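Note that one protein chain is taken out, while the other chains of the complex remain in position.
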Amino acid sequence: MNIVPLAYPQKGSAKKTGYWRIFRPKINYEKCIKCMICWLYCPEGSISIINNKPVIDYDYCKGCGICANECPVKAIEMVKE
Amino acid sequence: MVWIKGDKMSNLVKLLGRDEYLLSGNPSCPGCGLALGLRYALKALGKNTIMIVPASCTSIVLGPVPTSSVKIPVLNIAFAAAAATASGMSEALDILGKKNINVLVWAGDGGTVDIGLQGLSGAAERNNNFIYICYDNEAYMNTGIQRSGSTPKGAWTTTTPRGKKRSKKNIPFIMIEHRIPYVATASIAFPQDFILKLKRAREVKGLRYIHLHTPCPPGWKYPSDKTIEVARLAVLTGAWVLFEMHRGIFKLTGPSIRLIEKKYRKNIEEYLKIQGRFKGISKKMIEDISKDIDENWRYLKEKFLDNNRK
Partner (left out) sequence: MILSGNYAAAYAAKLARVNVIAAYPITPQTQIIEKLAEFIENGELNARYIRVESEHSAMAACIGAAAVGARPFTATASQGLIYMSEMLWWAAGARLPIVMGVVTRALAPPWSIWSDHSDILSQRDTGWLIFFPESAQEVLDTIIQAYKISENEEVLLPIAVAWDAFYISHSYEVVDVPSQRNVDNFLPSRKKYKHTLDIDNPFSHGNLVFPEYYMEYRYYIDDASNSSKKIIREVDEEYYKIFGRTYGGLIEKYRCDNAEYLFISLGAFSGDIKEAVDRLRNRGYRVGFIRIRCIRPFPSNDIKEVMKDINGAIIIERDFSFGKGGILSTETKSALYSLNIPIISYIAGIGGRDVGYEDFIKIFQSSYKCFNLENIPEKPIWYGLRVIK
């Protein structure tokens, strides 16, 4: 233990916040137009762009639903956990 | 409503960059406006940034010892002391020869317009060299939604259960009057506008002030998926004005440009009815709020826009 209270950067400072979810966002890749608006507006940064596709990290996604609400083609559905 | 289309999006992705400085799994609420704002701000400023955080929701979002949720150095400080701490830090870095480090204050509305105002005003008068971003969730959220000087008229808070009677303190205008080199407002619904402003501000020397609108689901009482929608409506109804005052020139930015004409502003009720904190407000109060918005536009046109042309 340091004599001074220091904290070092690490994912999951509130542990696996995926456990907070009541609804989980599901991306329908058929409808997805790869505009990346979901990645843009995710407050958690839990959507990554992998192979030009948005991919959700369910370990940390809190299920807020912003991505589903903002998706211009309604390709994201909030499904009950 | 989609504001960014097609290949403009890939430019936006490039503008923001893929590096995440705010790490997932932090203690922020689902749909938290300030978390998104911080994510944008750190992308714009990059790793050569030291952040000062006074008491606020962010103090908790940073994570408990020993894990931090941001990949830059942070100094937590007392509620009233952010601007003065940044003054000391920026002068110290300069005399120690550590140039090119952004000193960023990331403070809530409480720690800026109320208890932090003295320090901010002092730093502005001295024109100390740092960036001050006030993220405005319009109440003391961390302590449980009590009203602050930045709570808008008519809003419910725990200390104004029948709705706040007085208007919001207009801090951005107060900062313009301090004659600092850069003042801007921004909204998390318009990330390109915010990030470009921050990148411009980064190149300016002296005190740079940005007032960022960050809706709060539990505090404003709306479902967490509507955060961006709420922020967007604030701008489109003219309740939140996007502007930039740089090199003495005042200009409206983004969607706010054409909202100088009242006919283009959406009806304020669209913004109010989506939020539970305005539930049950009287017709009279809605009229007052609408009048205040009109008055604000008239004032900024007369005081700032028209003065540019002289």
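Letters A and B mark the chains in the order given here, with residues in each chain numbered from 1 onward.
To be clear about the criterion, a residue touches a chain if its C-beta (ideal position, glycine included) is under 8 Å from a C-beta of that chain, and two chains touch if they have at least 3 such contacts.
All figures in this text were calculated on a predicted structure; none of them were measured in a lab.
Student: With the full complex in mind, choose from B:Ala41, B:Ala84, B:Val183 or B:Leu300 the residue touching the hidden chain.
Tutor: Selected residue, touching the omitted chain: B:Ala84.
Student: Sort through B:Leu36, B:Ile50, B:Ala107 or B:Leu259 and give me the one touching the missing partner chain.
Tutor: Answer from the full complex: B:Ile50 touches the omitted chain.
Student: Touching the absent chain in the whole complex: find that residue among B:Gly63, B:Gly154 or B:Pro172.
Tutor: In the full complex, the listed residue that touches the missing chain is B:Gly63.
Student: Could you list which residues of chain A touch the chain missing from the display?
Tutor: Per the touch rule, chain A residues meeting the hidden chain are 1-9.
Student: Can you list where chain B touches the absent chain?
Tutor: 47-50, 52, 59-60, 62-65, 68, 70-78, 80-96, 98, 101, 118-119, 121-122, 125-126, 128
Following the convention adopted for this analysis, only the chains that are shown with their structure count from here on.
Student: How many angstrom between the C-alpha centroids of chain B and chain A?
Tutor: From the centre of chain A to the centre of chain B is 23 Å.
Student: Spell out the residues on chain B that touch chain A in their complex, using ranges where they run on.
Tutor: Those in contact with chain A are residues 2, 4-6, 9-10, 12-13, 16, 18, 20, 22-33, 35-36, 39, 62-71, 191, 217, 223-229.
Student: Across the complex, what residues on chain A touch chain B?
Tutor: Its residues touching chain B are 5-17, 20, 35-37, 39-46, 49, 57, 59-60, 62-66, 68-70, 72, 78.
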